[in-house]
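Here the complex is missing a single protein chain, while all its other protein chains stay put.
Lettered A, B and C in written order, each chain numbered from 1.
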Amino acid sequence: MALRTEELILNVGPQHPSTHGVLRLEVELEGELVVKVKPHIGYLHRCFEKHAEAMTYPQVIPYTDRMDYLASMYNNFGYVIAVEKLMGIEVPERVEYIRVIMGELQRIASHMVALGTYGLDLGAFTPFLYLFRDREKILTMFEMTCGARLLYNYMWVGGLSHDLHPDFVRLAREFIQYFRPNIVELNNLLTYNKIFIERTAHIGILPADTAINYGITGPMLRASGVNWDLRKNDTYSIYNRFDFDIPVGQGHMGTVGDCWDRYYVRVLEMEQSMRILEQALDQLPEGDINSALPKRIKPPVGTVYQRVENPKGELGYFIISDGSLNPFRVKVRGPSFVNLSVINELSRGHLIADLIAILGSIDIVLGEIDR
Amino acid sequence: MELYDIIFYLFAAITLLSAFIVVTSKNIVHSAFNLLFTFFGVTGIYVLLGADFIAVVQLLVYIGGILILLLFGVMLTNRITSVDIRTGTVHIIPAVIGIGILWGALTAIIAFKTNWIVKPADSMEPTTVGLGNLLLTDYVLVFELLGILLLIALIGAASIARREFEELKD
Amino acid sequence: MKQYFKNTWEGLWTVFVGMKITFKHLFVPSVTIQYPDVKVPLPERVRNRLYVNMDDCIGCDQCARACPVECIEIETVKSMPEEDLGKTSNGKKKALWVTKFNIDIAKCCYCQLCVFPCPTECIYMTDVYEFSEFKREDLLYKFSTLSGEETLQKKENFEKFQAEKEAQKAAEIKAKAEAAAKAKAESESKPNSDETKQSEPPKQENS
Partner (left out) sequence: MYNFLTELTGNEIIAAFISAMLPVVFIVPFVIFGVLAERKVSAHIQDRLGPMRVGYHGVLQTVADFFKLIQKEDIIAEGADRKFFNLAPYLVFVGSYAVYAALPFTSTYIGSETDIGLFYIIAVSGFAVAGILMGGWASNNKYSLYGALRSAAQIVSYEIPTALVILSMVMLTGTLSLATMSEMQTAYFWNWNIFGGAEWAFTKLLLIPFMFIAFIILYISTLAEVNRLPFDMPEAESELVAGYSTEYSGMKFAMFFLAEYGNMFAVSALVSVIFFGGYQSPFGYLGNSLGLQWLIPYEQLFWFALKGILFVLVQMWLRWTLPRVRVDQLMTICWKYLIPYSFANLIIIGLITLL
């Protein structure tokens, strides 16, 4: 029986509830089955990289905030340690600890959004708001410290804009105490829900070799069973001082590397981040945060590539300096951008509803993809 | 004019009008949707005739089942809106003459030859019990055979519509 | 078959567990507030609308240079020697009339980079966050305390002063040139030693 059929082209986005921003997916459908997905990006392009060439080094930092706006702290982190490497600055211990604390809090906050919106994509509204309620606590801590809730401009080359707020350590400890039971609740409400498992297990399986071929990093790569985390494998800052595990996907509910694994790896990473946080808060030294701040940021001629483990994956900054006050070139290797590239591979042969689930599990932020 | 009459004429008008559109409409989806109103009108007339069970079956089977499937088929057809169905503009005069003669003869026979029996309408009695008894006593064989036939049709349809999805996956 | 019943049971049970959790939350007090009626107290370091305390501003332009989005625009006019502009709160002497200090708050990205370089701490971020306007022009904040006429007058003054100075200088140069010519005529052996003084350029009126 060969019936003549025709593929239907459906444009998902750029205005669509679950494209997480202004992404347009050109989907070729056969019935409700996806034949091909072609992502169209650039609706949010703001010329970050070109802009950076006209900015002095410190002026670039507010622009990095706006790339992955759910993980601004980590974008700052990557940029400042890249410039510090270029200039050969050693920052004080306290600064290193504060950066790690902020980075890990940011990782938890970013994963909260990822998990919450993932639930939302699958129709569960309530976990989303529970997670946002908890994220608010982290944002309040950030606001106390640097005055902003989303776009921090907190980490500076050679230091920080402000020292920690006197209440910060206490609040952070309280947050850990408060949030641990909430993860259990989230698991009961969403993670182990049969409908949720049915929607995500065995869906969008990403084998380890495909993931490596596409250059996938971060929780997505780890969900495919590859133990790769830059905090351990190419350690930077002071991450080698902390004791933490790298969760990898094990296919508890389905196959290794399916959507459920990608989701669950993030849940486990939040727990590991809290472990790092606890240790960092215990070891936090006293000291001056501004002692290494250079008077004038004018790196020597040279290039640098520094990568950090952003909540979404490997965030790399490649900076060419021509010895002037402005960088000659700033190139960013954004994790979301690379991770999105695999969507066609993942969603072929699945239903539209699965496409949404797969897209949600990639956890993209369009601000960083389009830059 | 009583309420009964008003409702009857209402349903009759719905049936005839929508049936006319079904035949004449150039858009196949319009035809299909108008068929819905035709069925609905017929249902109303069944109710007025006291055949409540048949009316509900009409609603359930024709509107809830067959028509929906029909719409499914029509909607998924390739380029629905541009389908050009010829509605008999070719031989319209001979057709009108032929059908006119046939229809005239039939009405003449009905009008003049039939002995109309005029009697007051029966009060509406529920027909469900009677139908049930008949179906499971006198007509049980037919009933069962029809059931088996439908089952076979169902399985056949499922096996035809079944498709291998594996080819798509890689 | 076993899997079938297990699936059924798991489906119902996890739904039940979820319902239990959401039911508990029905009686948890709400975390949201009625925003315009109730407001969250903001921490002291909060970064919102920029404000410039013009009494302290010395017109040094450092904030405008630090701004990554160029939302600050400053124009200054040098004061007359006889005018006294007073001192800033931390004791710096003011020497420039700030004729224009515009912040286009619609462009501002609230990065706080302008706040740190300020030598007199006169530009800072306040905790005002409700300042939406119907017209975009209303978001252009003009901080300069001088009125338009005053600005013109200051400029005129300065130009007059400049012109006078230049005239004076020209006269001086002329006089010197004449003197030099005379001197040259008198004795050619002596080189013109005061040439460096003469070539001092007039100071820029705007930085």
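What to note about this one:
As a convention for this text, a residue touches a chain if its C-beta (ideal position, glycine included) is under 8 Å from a C-beta of that chain, and two chains touch if they have at least 3 such contacts.
A quick note: this is a predicted structure, and the numbers were derived from the prediction, not measured.
The chain not displayed here makes contact, within the full complex, with A, B, C. Annotation: of C:Val31, C:Ala106 or C:Ala163, C:Val31 touches the absent chain (contact as defined above). Contact with the omitted chain, checked across A:Gly42, A:Gly123, A:Pro300 or A:Gly323, is made by A:Gly123.
Touching the omitted chain from chain B are residues 2-3, 6, 29-30, 33, 36, 52-53, 56-57, 59-60, 63-65, 67-68, 71-72, 75-76, 126, 128.
Although one chain is not drawn, its touching partners on chain C can still be listed: residues 7-8, 12, 15, 18-19, 21-23, 25-34. Annotation for chain A: contacts to the undisplayed chain at residues 8, 10, 16-18, 32, 119-126, 129-130, 133, 189-190, 193, 195-196, 198-199, 351-354, 356.
In this section, only the chains that are shown with their structure count from here on.
Distance from the chain A centre to the chain C centre is 34 Å, each centre being the mean of its Cα atoms. The set of chain C residues that touch two or more partner chains is empty.
For chain A, no residue reaches two or more other chains under the stated contact definition. Looking at the complex, you find that chain C touches chain A at residues 7, 10-11, 13-15, 17-18, 21-22, 25, 31, 42-43, 45-47, 66-68, 109-113, 116, 125.
The residues of chain A lying in touch with chain C in their complex are 55, 58-63, 65, 126, 130, 133, 136, 140, 143-148, 151, 153, 161-162, 165, 185, 188-190, 192-195.
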